[in-house]
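What follows is a set of notes on a single structure, which appears directly below.
And now, chain A:
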Amino acid sequence: MTLKISRLALIAFGLLINSSRVTADSTLVAVASNFTKPMTEIAESFEKATGHSAKLSFGSTGKFVSQIQNGGPFEVLLAADETGPALLEKEGFVVSGTRNTYAIGKLVLWSATPGYVDAEGKILKTGSFKHIALADPKLAPYGAAAVDYLTKQGLLEKTQALMVLGENISQTQQFISTGNAELGFIALSQVIENGKIASGSGYIIPTHEYATIRQGTALLKNGAENPAAIALLAYLKSAPALAIIEKYGYDLAK
Partner candidate 1 sequence: MLSPADLDTLWLTFKVASLSTFLLLLIGTPVAWWLARTQSPAKGFINALVSLPLVLPPTVLGFYLLILMGPNGALGKITNTLGLGTLSFTFAGLVIASVLYSLPFVVQPLQTAFNGIAQQTIEAAATLRASPLNTFLSVVLPLSKSGFLTAGILGFTHTVGEFGVVLMIGGNIPDKTRVVSVQIYNHVEALEYTQAHWLAGCLLAFSFSVLLVLYTVLKTPPQVQQLK
Partner candidate 2 sequence: MPTLPARFKLAFENFALDVDLQLPSTGVTVLFGPSGSGKTTLLRCIAGLEKAPVGYFEIKGQCWQDSTKKHFIPTHQRNLGYVFQEANLFPHLSVMGNLQFGVKRQTYSTVNSSDFQEIIDLLGIEHLLNRKPDRLSGGEKQRVVIARAILLKPDLLLMDEPLAALDQQRKQEILPFLIRLHQHLSIPVIYVTHSQAEVAQLADTLVVMQAGKVVAHGNLTDTFNRIDLPFAQDKGASSVWQGTLSSHETNYHLSCVAINDNALSLPLITAPIGTNLRIQIYARDVSITLAAPAATSILNILPAVVKEIKADNKGQCTVFLKVGQQTLLAHITQKSAQLLNLRPELAVYVQIKGTSLLG
């Protein structure tokens, strides 16, 4: 009698485990720092919608690329540019045909002090700040975009000596939000809430004044067989995900 019951329980338990394995998988995702907030939200809604889960790792695109080249376990990459995914594809780390532009980033000149940055960004020409923070242009697309903008405005020379470089866009924001740098260039998504800049003061740079920040995604070979990874890439194109991306001030790729 007892034997029967316990055997039954065992079978039921085994079924339970099996079924959960079939329906819910988990995928490891490398996410560029600027996309931290939207991706956190997207992952939540992705989990609700599909039952799969996404484990997110945030950092600079450059770091992720070199980690992936050296055996990093990531299955999906959400880069801050398109050159990273392209390079990885050329080197055979990407499942071919999976590269896609998921968002177009916007650059903002931001200060933690309210009223410090004016609506047209004139402060760059007139201000007497000591430090201007940006992400290292060699490593981070937003840093490169900032340099591009400054060059086009003829302000590179003036600002060069005042530049402090963050290792990624999040660290750049830290420099500014702690007041160590009076202002700096970061991603709009980092400071936007409900369609406007939530704290401090900022100037959203018109997109035509710097090289477009096209943010690319790709399915990596590690995730080629993982249903969750494949589902996540598909979900990024779904209406709820696109709404979240737009909400954080990104443009969508046409």
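Here is the rule we go by: contacts are C-beta pairs under 8 Å (C-beta built on N, C-alpha and C of every residue); 3 or more make two chains touch, one makes a residue touch a chain; residues count from 1.
Inclusion criterion for the candidates: all candidates are chains of the complex that A comes from, given by their letters.
Just so it is clear, the structure is predicted and the values come from calculations on it, not from any experiment.
Applying the touch definition to chain A and the options 1 or 2 in this complex singles out candidate 1. The residues of chain A lying in touch with candidate 1 in their complex are 60, 62-63, 65-66, 69, 87, 130-131, 133, 136, 138-139, 163-167, 171, 174-175, 178-181.
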